[in-house]
Every structure is written in structure tokens, then in C-alpha cells.
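Removed: one protein chain of the complex. Kept in place: all other protein chains.
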Amino acid sequence: MNEPAAVVAPKPHVAHEAHHEELGFWRQYVFSTDHKVIGIQYGITGLLFLFFGFSLMMLMRWQLAYPGSALPLLGALFGETRMPGGTMLPDFYNELGAMHGTIMVFLGVVPLAVGGFGNFVLPLQIGAQDMAFPRLNMASYWFFFLGGVTMLGSFFVPGGAAQSGWTSYSPLANIAGTGQTWWLVGMIFLITSSLLGAVNFITTTIQLRAPGLTFMRFPFFVWAQFVTSFLLLLAFPPLEAAGIMQLMDRVAGTSFFLPSGLVVSGQALEVAGGGNPLLWQHLFWFLAHPEVYVLILPALGIVAEIIANNTRKPLWGYRSMVYAVVFLGFMSFIVWAHHMFMTGMGTTMAAFFQTTTMIISIPSVVILTALIISLWGGSIRFNTPMLFALGFLPMFGIGGLTGLPLGFNISDIPLHDTYYVIGHFHYVVAPGTIFALFAGIYYWFPKATGRTMNETLGKIHFAGSFVCMNVIFMPMFLLGLAGVSRRLFDGGASYDFAQPVLQLNVVSSWGAWILAIVQIPFIFNFFWSIWRGEKVGDNPWEATTIEWAAPSPPPHGNFSAAPEAYRGPYEYSVPGAAKDFSPQYEA
Amino acid sequence: MAAMTSDHAADIDRHVRVYITVFVALMVLTIITVAVSYLDLSVPVAVTLALLVATIKGSLVACYFMHLISEKKLIYAVLVLTVVFFVALLALPAVTHSSGYWIDE
Partner (left out) sequence: MDIPYTVEVRRDTGLTNGKIGIWLFLASEVMLFGALFASYILIRVGAPSWPRGDTILNVPLATFNTIVLITSSVTMVMAWASLMRGRFGTFRIYMGATVLLGFVFLVVKYFEYSHKFHDGLFPGTSNFLAIYFTLTGLHMLHVVGGMAVNAWLWGPGAKLWKKNPVWFTNRVENSGLFWHFVDLVWIFLFPILYLL
């Protein structure tokens, strides 16, 4: 009879370098269960998708700047069905628009911010050897990859990729071409990836943190990823449900989102009817609002780390930042219908969502204010990560402030679905989150490679990007206030009222194209530094958090001796200390 | 599962007795819910009754088969959070679409 054996105490975990069997190339670099490899996989794939999504937009910006004119040279590449004679067709514009949004959000920013940075940094920062579920982690990446392949593949199906906006509103999305079905399938893969990742992150953070690392000693980055994971875990499933229902509508002829009496191209649709397009909107936005916090929270986490490190001071208001981010996560679930003010909702519902929306602005302001005050009295080092982190602050500020009129239904009426909205959210995500992600790349590059990136090229990258981002997005507020709707394939050119502001489209477009050029020093710097960057030690930034205790790059298992946390995460310039930083992991 | 203590065999025996009891209860409740459906009740009453019985059955499964009655605080915390958002998901669209709140309904 086999009695379950008594459980022995866990042995102290050390990096098993010595007896580590030689894994083949595929197991070590492609199908790895090591969180660092997976993090880099997510990072590189995410960056590629980011660049691809950006390219889609650059193409769109030609049409917006010079509506109806043929794109020289490149235009011929897209064939007669999309760009006959080099001139963009409206359907192709919609395809680009829908896929730009989808790719940037789901294949670019989130995989990079959560899959990339979360995976690479989180276990190191809490002193763990790896994630709680390494194989699940690998599965998570491959689901993401599958989703990406599906999304890319959809460009090649008859009728092209999804073209009903990244929001895929019914009934338009119901009657759209095959590409929309691929979009739905792709989303199911991506949602699965995120759910598995969220389970991993939450379990790892709670269970595998080092001795002495209490929750209130977590680096803010850890809190940010922790809350983000709950958002992914609980908000994505309703979109998955909606996706399944839209798939059923498209493939099995159901009418979840199709109202009765719908007429398409002069013919009544032969479906049961009785469905509700608003149901799609509710379920979509139930995810998509928390999703925007998924986009920003990791960025706030990265910026917090870099600011503390480069001011040589503890973060101001750490405790309030923690309470704020947790409160923010909670509130993010009950604001979603502020995306639906124009659907005819009654005053009670509108009042509810306006109230929750105004309340949710408070924690964001708390966090931003704390970060800004953290600069006061600091010994600021203006290295590249810090420049991007500093640049993030006013950009996020503009993004946040411009959101306020959108949160009140009365001021949302003229602004909804205009370029004002596009300006608002791009400020938060583009010179907001993406700057934070750049900052993170420059900051943690030495940990991942043992080398630093070149500072001069970094500063050029920063300066150019900062200027270009503002050139692109600031005019959009003016465009929107003038009444120009988003998703117009000619940028408003066919409307009389838009004529005075059309020139702004040209400005934004040139900003975008120059922004692309300014990324070249970054791309070059990134790859060149992997092999030729200046070699540095384990803690070149003289930082306090646990990831800097590991060798650069960390081996499988991360730490040669299991770390322990002895103090808070930002003990910089402690009076009486020998150095201007007291690492969390030093006794 | 925690370290096995010497009296765990008796523990399990007690658990098994509970499982059998719950099984019988679930069977009875299933029969009740089906039987009730044959009564000619108004929709609101039928719905309330059906959901009540289902909730009892579900609670039995959750508390005893899934050991929720003796789970750790962390699990309770996660589930409470989930229930809150579940209610938001269920309540808000339903309230929104009951007559009077949406102009087009």
C-alpha cells in the first residue's frame, strides 16, 4: 500500500549551473521554459508587431495627407484590389485601420509590456528562480504567436483582413468578409495567451517572492504587473464570450447581435433577428476599458523604477501609489460605458458611468503626482532611460487631461468618434506607454545582455521621438474639435467644415514618417550593442531592486544564492549609509 | 495538500461521509427542481425558485466537493473579487436595458 510520503522541507534553491544538461538549440532558444528566454521572445515579437502596426499607419497617413493621390513606388505593391494605380481604396483603408489598432494593442504593446517586461523582470525582481508554471509560460507565448500568425494571415484571405475597426462593432462586423472570422479566431488565441500568463504572474508574485519581500516592499513595477494580471484574468473572458457569439453569428447563422429587420445592400438578412448590437458593445468594452489600464500600468511601473533609480531618492508617496493602483484596477471594471455615451442611454446610467469615470481619474492623478514630486530634490541623472521616463510624465499628463471632456457625456457628444479621441488615447499609449517601454529597454538591456546601449544614439532616439510624437498627435485635438470624425478614409477632405483644418493631416503624416526614420538609431543601437555594447557589471545603474543581484545575463535559475529582502525597494541616499544606495537584497 | 498527519485517515473517512451525504442531497434537489417545473408557476416565481435551488446545489458542490468551506483566505479573496465583477457584468446591462433606461428600447 502506498502511503503518500511525509513532505520534506524545501531545499534552498540555487542555480543549477553545474549539472544543467545541455539543451539543444530548439529547447534552449525556441521552446524554452525559462522566463528570460520567453520574455525576450515576447519582447522581440512584440517589437516586430509594433513596427508592423506602425507601418500600416504610415501607409494610412499617405491617404490622410494626400487623399486620392497615388503612392509612388510602394503603391504598386498592394495590387489592384487594394491600391489600383497606387491609390488607396476605402476598404483597404478600413483594413489598415482595424488591423493597426488590433496589432498595436494586442500584438505589440501588451505582449511587450506584460509578456516581455513582465516575464523577464518580474521573477528576477522578486528573487525567484522562474515563474510558478514555466511550461504554462511557454504555452502562453506560443498561443500569442499563433494569434499573431492568424492576424497576419488574415490579410491574405479573400476580402482581406478585418475592417470593422479594432472594436468590431456589430452588425457591421457580422456581415464583413472572412477576415473578420480570422480576427475572432486570432483573438481567442490571444485571450488564451493572456489568461494563462495572468494565472502565472499572480501565482508567482504571491508564492515565489523572496523571504522578507512583503507586499509593501514590492517594487512598484511588481504591483503594477500584479494588478494588470487581475485585469487580464477577469476582464478578457467576457470578450472571449462575445467573440464566440460573433463567431456563431457569422458561422452558424445565429443573431446574437443582429437586430430584426436588418437590410443589407437592399436585401433583408435571412436570420432570426431579435439580437442586440449593444450587447456586443457592452461585452467588448467590459474588456476594452480594463485593457487600456493593461496598456498603461506596466508603463507606470517601469517609469517608477527608473525615476527612483535616477533621482537617487526613494519614490515619494509609495504607499499612496500602491493604494491608488489597486483602487484603479478595481474601478476600471465599472467605467466601461463611457465608451457608449452615444448609444442612447438614459440619464441614470449616464450619471453612474460619468461618476465612476471621474472617480477613476483620481488614482491616475495620485500616481502621476507622486512620480513628479519624486523628482523634487533628487540628484537627477539624465541618462537615456531617465529621459524617456521624464518625457513620459507630461505626455501621460496630456493624455489623461484630454480624457476628462470625454468622460462627461455632454462634452463627449461633439467629441465622440472624432480625432480628438485619437489624440487623447495616442498621447497615453504612444508618447506614454511606448516611451516607458523604450525606457525599460535601455534600462534593463544591461541585465539581459551584460552590455549597455549607446547613450548618444539613445539621446538622438529620445529627442527625435519626443518631437515627432507631439507633431503627430497634438494637431489631432484641433482636428477633432473642428469636428473631423475618425475612420474617414479621406481625413475629412470631402467635408466643407473640415477644409480649414485639413492641412493638419499633412503635419501629422510627416511627423509619422520622420518618427519612423528616428527609430533607425534605436534599431541599430539595439542590435549593435548586443555584440558590441560596452560591457558592464551586474548593477551598472547602482539600483536597489533584487534583479540587479543576479549576474548579467542571469543564468538558468537566476541567482547563485537565494536572495532575501532586508528593506524597502527604494532605499537611496539613506542618511549615514556608505553608498548612496542600499540594495534591497544586501543584509 | 499540507503534510499528512497521522490522523488524516480518519479525516478522510469523515470527508467521504460528507461527500455521500452531499451526493444524496444533490440528487434530491435535482428531482425537486424538475418536479417544480411541472407546476404552473408564473415566470418570476419559477425563475426565483429555480435559481434558488441551483444556488443551493452549486453551493454544496463548491463548499464540499471543492472544499471551499475550509479554504484559505487568499482563495476567498480572489473569489469575492470575482463575484463582485460578475455581479457588475450581470447587473449593469440588465438594468440598463429594462424599460425606461434606454431610449430606443
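For clarity, chains are labelled A and B in written order, and residue numbers in each chain start from 1.
Please note the rule applied: a contact is a pair of C-beta atoms (placed from the backbone, for glycine too) under 8 Å apart; a residue touches a chain by one contact, two chains touch by 3 or more.
Treat the numbers as computed from the prediction; the structure is a model and nothing was measured.
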- Touch with the omitted chain, as defined above, among A:Met83, A:Leu184 or A:Leu234: A:Leu234
- Message: Just checking the interface: what residues of chain A touch the absent partner chain?
- Response: 1-5, 7-11, 13, 16, 129-130, 132-134, 136, 195, 198-200, 202-203, 206-208, 233-238, 240-242, 244-245, 248, 252-256, 271-272, 274-276, 279, 282-283, 286, 556-557
- Hey, which chain B residues sit against the chain that's not shown? 1-4, 8-9, 12, 15-16, 19-20, 22-23, 26-27, 30, 33-34, 37, 43, 46-47, 50-51, 53-54, 57-58, 61-62, 65-66, 72, 74-75, 78-79, 81-83, 85-86, 89-90, 93-94, 97-98, 105
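Just so it is clear, only the chains that are shown with their structure count from here on.
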- Item | Between chain A and chain B, centroid-to-centroid distance (C-alpha), Å | 36
- Touching residues on chain B, where the partner in the complex is chain A: 2-4, 74, 81-82, 85, 88-89, 92-93, 95-97, 100-104
- Message: Which residues of chain A touch chain B once you look at their complex with the stated criterion?
- Response: 3-4, 6-7, 206, 230, 234, 238, 276, 278-279, 282, 286, 333-334, 337, 343-346, 348-349
